[in-house]
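Mind looking over this structure? Questions follow.
Yeah, one chain of the complex is gone here, protein chain that is, but the others are all in their spots.
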Amino acid sequence: MMKQYSDLEYLRLTRWQKFVYKLLSFFSAIPLAIGHFFANIGGWIKKGVTAVADEFKDIGTTFIHGDWKTKVSYVVMGFGNLARGQILRGLLFLVFEIVFIIYMITAGGYWMSMLPSLGKLGPSQEYNAVLDTYTTVYNDNSFKILLYGVLTIFFIIALVYTWRLNVKQNKLAEQILKSGKKLKSDKDDLRSMVDEQFYKTLLALPLTGILVFTVLPIIFMILVAFTNYDGTHNGYSNNLFTWVGLTNFNTLFSWQSAGGGQSYSATFGEILAWTLMWAFLATFTNYFLGMFVAMMINKKGIRLKKMWRTILVMTIAIPQFISLLYVSKMFARNGLINLTLLDWGWIKQPLPFWEDPTWARVTVVLINIWIGIPHLMLIATGILMNIPADLYESARIDGANAWQQYSKITLPYMLFITGPYLLTSFTGNMNNFNVIYLLTGGAPTNPAASGAAGSVGYTDLLITWLFKITTGAESQYYLASVVGIMVFVVVAFISLVVYNVLPSIKNEEDFQ
Amino acid sequence: MASVKLTNVKKIYDNNVVAVHDFNLDIKDKEFVVFVGPSGCGKSTTLRMIAGLEDISEGTVEIDGEVVNDLQPKDRGIAMVFQNYALYPHMTVYDNIAFSLRLKKVPEDVIYEKVTKAAEVLGITDYLMRKPRALSGGQRQRVAIGRAMVRDSKVFLMDEPLSNLDAKLRNQMRSEIILLRQKLDTTFIYVTHDQTEAMTLADRIVIMKDGYIMQVGSPDEVFDMPDNLFVAEFIGAPKMNIIKTKLLLENGKYYVTPFGAKIEVDGDKGKELAARKVKAGDVLLGVRPEHIELADAAAHAIPCTLVVDEMMGSELHLHVDADADGTRLIVRVPTLGLSKEQRKKLVRGAKLNITFEGVAMHLFDAETEKNLLT
Partner (left out) sequence: MNNTEKRHMGLKALNRVSNTGIYILLTVISVVWLIPFVFIVLQSFRVENTYQVGYVIPKQWGLQNYINLWNSDFKRWYLNTLIIALAAAVFQTIIQLCMSYTLSRFRFKLRGPLMRFMLILGMFPGMLTMIILYRVLSDLGLTQANAVPGLILVSVASSGMGYYVSKGFFDTIPKSLDEAARVDGATRLQVLYKIILPLAKPIVIYTILTAFMGPWGDYVFARYVAFGTSAGYNVAVGMYSWLTNDQINRMYTTFCAGGVIVAVPVTILFLCLQKYYVEGVTGGAVKG
């Protein structure tokens, strides 16, 4: 254990000692935190087990002590509600149960049974007696099996949850009736949908959308990472795909070269490094320059504030694909800039904006500044105007000059408030598909890496690489899934670290 | 430690609004001066001009004999406590207090000595590593004062420093400011809208209204001898009762006739009126609530009806309407001398007789609203 200083002792340290002390306490806290985490795991497991045990106990006692209406409800969901006059609730339970049973018999059972194999019989050539030829007959569909298999699991979980709810309601209803009170009528239920339970009404639609169009696809794609789903195994019209375990992760992380070029892991590493560099540059150049522009416009005594702001804001409105594509062509080898400069005789050769790796990367960052500053300017303006004027007055009396006022007050204040924004902006830039794809499409091509999964360029981000993997002739969906999971891991790791280091996320009300 | 001198100071804003008219004031070394007045009277503006936070439109401000109009705030040798404390939210208490010293490149061990000493004086040693957000209002106030203390400035400026605190804390901090002043022994300029603060803290009070100085004087002076109706009403709580009446001169004696009663202006005040040869006519009569007494029906008693009775603890505030014309008056009655039966009778609708003595009266010209005796 390191020595703990009291406040006064700590303040006596020199700046370096303070820094070292903080660093040491930060790192000495890590094993402690990990220890806590593992100590907690035991607790969590215990808690989880007792919770599950309690549930089962409750289900059992409810059955033993319950009246016949409750007992019937264990098999016929909603029976208790119906028998006690809560028609609406009862019908909902009952209908759900019936639908579930019909679904499981007609389809769900099949999908579930095929899930472990993802299909047994691929397309086959069969003799067609009518046409007197062999035609292709499509049999199992791995894609659908995986998709509907997952969906069926969702459905089963939903049924278990609903059934448990049904049991709970019976117990509650019995208790209420015993104490001589009245049960809630259907009318009460409907009314509560716009009052106490209004949040359920409001969330129903958005959450269903997210569940079906985000959660389900993400689970599906995570599962795909463990299959060999690609263009030649599309699961239906050519070959079925099947589970392959961790093979794909091994492929991505193996050092063996693939198809004559670099290994996947080398390509992945290069792209990840550029992605992080890009996200860092894109975020902070925009941040500081945007703040700088905002401060210029906001300065006391500058006239036509509204006009300057409007000019910049206007560029936000123009759809990015127009501005990005146009600017991309402006910088092309035979684009406006090169042609003009050649005309004027300033250069002899066209500048290799998109041909040279370094030129391309710098140009992308510069154009991104052009795209991003107006937005940052708006955000910074909002915050700058919220900084209490008396902080600056106090600083002036304390003797701070303009630079010190900026570095000691404005900047820390901005960083504090925009901490969460910076984080989302950083991860957003990591996944900034539009800017890269519309500007360069990943170019210039990296010849060394081109062996791995389509053509890879020097400005490709993980996200554009992922896109290329899925669109090429090979369409290695499984590899795209693995890359997608890796993007998630990187983003989650960065977020986690930043969340634990950034003070403004922890104490978000410091400035209020 | 320094004197402050304001000569013909004026503040005119861009939109031609004049916030301060021709302000002249000589503040002596180690004096505690309070600017008081209703909001918008120009008191804060004047303070901010002394601090250098506002341009001075006309006139000069001198600190210690040096004209400081063109000096930066930091070069004026002042320290200031702000109404909202203006603590730097991202810095710890220690860093907040140390901020100005660090800007001056004072060695860290000197800073340590100064900050911990100030913290000890203010009783905030335990909070040095906290951020302002984790402090209560009173603690923040102390940090703000601490920050001003370590600057060793010649003049200490305070802009409504107590107005964000609750009543109890305000009383406590007020007495601490008195102690602080004894410890620092420097010149204080203090702005407030609360006359109680002004009365309790000040050596001299500057009462302002609409950018003009209405009166400058010690607490006793402004209370006993208000220059004009505004000061009379502003200083003292509850505020002075004002009655429109006539001044009569009979046989060399002056009388006032509030609500038909006839009361002689006797003692020094009568002599002073005579000496100044004041003519009879319309006057405004001011009587402080504590100078009105309950009386039996008598020739010079004024019949009233009780409207509201406010129990304040040591005293009772009675809001009464004069039966003659319904003018609302406030009477302060000490509860100490009041028997239970008497107290019981003092309820809404009760008929009372009130009276006051000539020495307690303030007389103002009905038109100019100036005190007839100054």
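Descriptive notes on the structure:
Note that the chains are named A and B in the order they appear, and that numbering of residues resets to 1 at the start of each chain.
In this section, contacts are C-beta pairs under 8 Å (C-beta built on N, C-alpha and C of every residue); 3 or more make two chains touch, one makes a residue touch a chain.
On a predicted model such as this, the values are computed, not experimentally measured, just so you know.
Contact with the chain that does not appear here is found for just one residue of A:137, A:177 or A:202, A:202.
In the complete complex, the hidden chain is touched by one of A:162, A:247 or A:323, namely A:323.
The omitted chain makes contact with just one of the residues A:158, A:177 or A:212: A:212. Seen across the whole complex, the unshown chain contacts chain A at 143, 147, 191, 194-196, 198-199, 202-203, 205-207, 209-210, 212-215, 217-218, 220-221, 224, 293, 296-297, 299, 301-302, 308, 310-323, 325-327, 329-330, 332, 334-336, 338-340, 342-343, 370, 373-375, 378-379, 381-383, 417-418, 421, 427, 431, 433-434, 437-438, 462-463, 466-467, 470, 477, 480-481, 484, 487-488, 491-492, 495.
The definition used in the following text is that only the chains that are shown with their structure count from here on.
Remark: chain A and chain B have CA centroids separated by 60 Å (rounded to whole angstrom).
Residue ranges of chain B in contact with chain A, taken from their complex: 51-53, 72-74, 78-80, 82-84, 86, 88-91, 94, 99-100, 103-104, 108-109, 112, 115-116, 125-126, 128-129, 131, 133, 147, 151.
Residues 7-8, 10-12, 14-15, 388, 390-391, 393-400, 404, 408-409, 412-413, 416, 507, 509-511 of chain A touch chain B in their complex.
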